[in-house]
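What follows is a single structure, written as structure tokens, with notes after it.
One chain of protein is taken out of this complex; the other chains stay put.
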Amino acid sequence: MITETVRVEAFSDGVYAIAITLLILEIKVPIPSAAPLSIQLMRQWPSFVSFVIRFAFIGVMWINHHRMFTHIRRSDNGLLVLNLLLLFGVTAVPFPTAVLAAHLGQAGQRTATLLFDGTFILIAVFFNLLWRYASSPHRHLLAHDVDADAVARISRMYSFGPLPYLICFALAWVSVPASLVANAALAGFFALPPTVMRPKTLKRGSGFRTIRGTRSWGDLYETCSS
Amino acid sequence: MITETVRVEAFSDGVYAIAITLLILEIKVPIPSAAPLSIQLMRQWPSFVSFVIRFAFIGVMWINHHRMFTHIRRSDNGLLVLNLLLLFGVTAVPFPTAVLAAHLGQAGQRTATLLFDGTFILIAVFFNLLWRYASSPHRHLLAHDVDADAVARISRMYSFGPLPYLICFALAWVSVPASLVANAALAGFFALPPTVMRPKTLKRGSGFRTIRGTRSWGDLYETCSS
Amino acid sequence: MITETVRVEAFSDGVYAIAITLLILEIKVPIPSAAPLSIQLMRQWPSFVSFVIRFAFIGVMWINHHRMFTHIRRSDNGLLVLNLLLLFGVTAVPFPTAVLAAHLGQAGQRTATLLFDGTFILIAVFFNLLWRYASSPHRHLLAHDVDADAVARISRMYSFGPLPYLICFALAWVSVPASLVANAALAGFFALPPTVMRPKTLKRGSGFRTIRGTRSWGDLYETCSS
Partner (left out) sequence: MITETVRVEAFSDGVYAIAITLLILEIKVPIPSAAPLSIQLMRQWPSFVSFVIRFAFIGVMWINHHRMFTHIRRSDNGLLVLNLLLLFGVTAVPFPTAVLAAHLGQAGQRTATLLFDGTFILIAVFFNLLWRYASSPHRHLLAHDVDADAVARISRMYSFGPLPYLICFALAWVSVPASLVANAALAGFFALPPTVMRPKTLKRGSGFRTIRGTRSWGDLYETCSS
């Protein structure tokens, strides 16, 4: 059964939105006490850092999911299952991040970093599986007029994914801070666009043609206007 | 009042997304203590297993809801109420799963398994009611060009639903592990597509015609192009 | 600034979906103890009743919101603000219901019932304000081809709303159970369709014309086909 991707995206958006919004609930509100509020707030800095990190990581993953589904127009049962696998990784992120925030600078910081890095290896593998499946030419799940170069560039970007996360994981045995800095750098890398700009089309074509509109509207447009 | 199904699906997606994302909040973050973090994490295995199981079950139910609404194009008051009944079952799932995770290997494991299996009997009945109502020919809620064979196959799949869950329930009186294994096997079965592939249409038709597009777009397409 | 209603509905669906899904989190999972699990579960009956009631009430409110926005095609600033007021009432529901569940059969049951009934008076007023504003003829927020009779019937149904909830409120001073039964009966009444079926149109028109499609698609259809 081949269907469009509206609901896959809506469901995924919901999962990302909840995972990113729930984070604030874990920051304890300081209660009036002997210590001044400003001191109490400052002591909470690990919670704030953890909040910012998790927000950034889940945000970057959402951008990548959005980027992928700009090209994917059709879904089948395999895509639904692989997308659920990826969302499984996304919903899990709050746990390793909270463990990391609680154990940084403590005896368990290496274990916490390995758990954190391990989660991102898994997510990188899931992103890879989803994109490979969707972009496989005989499945016809991508847009008809998709730019083959753009697809190749995204494929390269994602196939490159799991390896650096494995290096982060290995690095944690040598130095916990180095591993975490490398992990943050990777998130920054994946926030960047994979230079899929297709500038020529943008300059030449009309405004509407060059937009990768919602799934079948482009097709509909072509139908109506031809 | 007969309407399209966009909002029914959006609301349902929201409910599924929240039910599947909230699960992680119930896993306690281990605090730095005398026991090493790795030991503490290993002791939490029932929480992790429960997280994976619930994610998989709610994910499979979402796939089935999505599959059903691929064919349903119109909604009326009865459909709204029956869909709410089904969502009632979905939002309830976290409770019996948490009870099961807490009591497995304890004195209450049989009661917990019966509660867990009972919830899925109820959900199978609700899925059945919803599909029977929607696919009833005189209600005209399915797509105009729906494949009668596909509808019959889905009907068979869902009408078959409650019985095996009843068997799981009965099995719990004999053997708790057997009942749980059977339940997991059923989830796997419902994750599979009901072979509604319609390969002939896919090979013959143009790319667009064979996609089961969002509700009324197909109709719109036919209107515009004819 | 007059806009379409897609995002108003999407945002409202999100709020309803979260309000209805969060309820399960408040049911405590019994921990293994001296008392058998079955006994512990039975003692939790007020939590289960409260869960069912809240689910039903929020579900019925969602159906009514959906019914209203089937006719509303355009939104302006006033509609956004009035819709937020209504959602304010919806998000508040979990609190009075939890208070009622905790105090039923206790000294505070009258106060809890008044709080519960009061919330629904407020929500009935908000539903009224929203519909009066949207259906006011000079604002042009309804669909162009809306059935004037259907609008009149919905107006009558909603203007009738606040009064019976006021009666429930007054009844609580006489008898708490009578007030709660009357309140539940009202929820049942609002779950019913306001007989806006327009059977003639349904029989005469083509399949597509009679469906109240998503906002501007109907208009678009008329544009494309004329």
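Which chain is which? They are A, B and C, in the order written, and residues in each are numbered from 1.
One rule holds in what follows: a residue touches a chain if its C-beta (ideal position, glycine included) is under 8 Å from a C-beta of that chain, and two chains touch if they have at least 3 such contacts.
Keep in mind the model is a prediction, meaning the values are calculated, not measured.
Undergrad: Write down which of C:27, C:56, C:84 or C:166 is the residue touching the left-out chain.
TA: Looking across C:27, C:56, C:84 or C:166, the contact with the absent chain belongs to C:84.
Undergrad: Going by the contact rule already stated, which one of C:43, C:140 or C:156 would touch the omitted chain in the full complex?
TA: C:140
Undergrad: Would you mind spotting which of C:72, C:99, C:121 or C:191 touches the chain that isn't drawn?
TA: C:99
Undergrad: Even though one chain is hidden, which residues of chain A still touch it in the full complex?
TA: 9-10, 13-14, 16-18, 20-25, 27, 29-32, 36-38, 40-41, 51-52, 55, 59, 62-63, 66-67, 69-70, 150, 191-194, 196-198, 202, 207-208, 210-214, 217, 220-221, 224-225
Undergrad: Take the complete complex as the reference. Which residues in chain C touch the chain that isn't displayed?
TA: 1-4, 6-8, 10-11, 13-15, 17-19, 22, 74, 76-77, 80-81, 84, 87-88, 91-92, 94-95, 98-99, 102-103, 106-108, 111-112, 115, 140, 144, 216, 219-220, 223-224
The criterion applied here is as follows: only the chains that are shown with their structure count from here on.
Undergrad: Specify the angle of rotation obtained when superposing chain A on chain C by their C-alpha atoms, rounded to a multiple of 5 degrees.
TA: 180
Undergrad: Distance between chain B and chain C based on Cα centroids, please, to the nearest Å.
TA: That pair's centroid distance is 25 Å.
Undergrad: How many angstrom lie between the centres of chain A and chain C, each centre taken as the mean Cα position?
TA: Computed from C-alpha means, the inter-chain centre distance equals 35 Å.
Undergrad: So which bits of chain B are touching at least two other chains?
TA: Counting only residues that touch two or more other chains, chain B contributes 10, 13-14, 17-18, 22, 220, 224.
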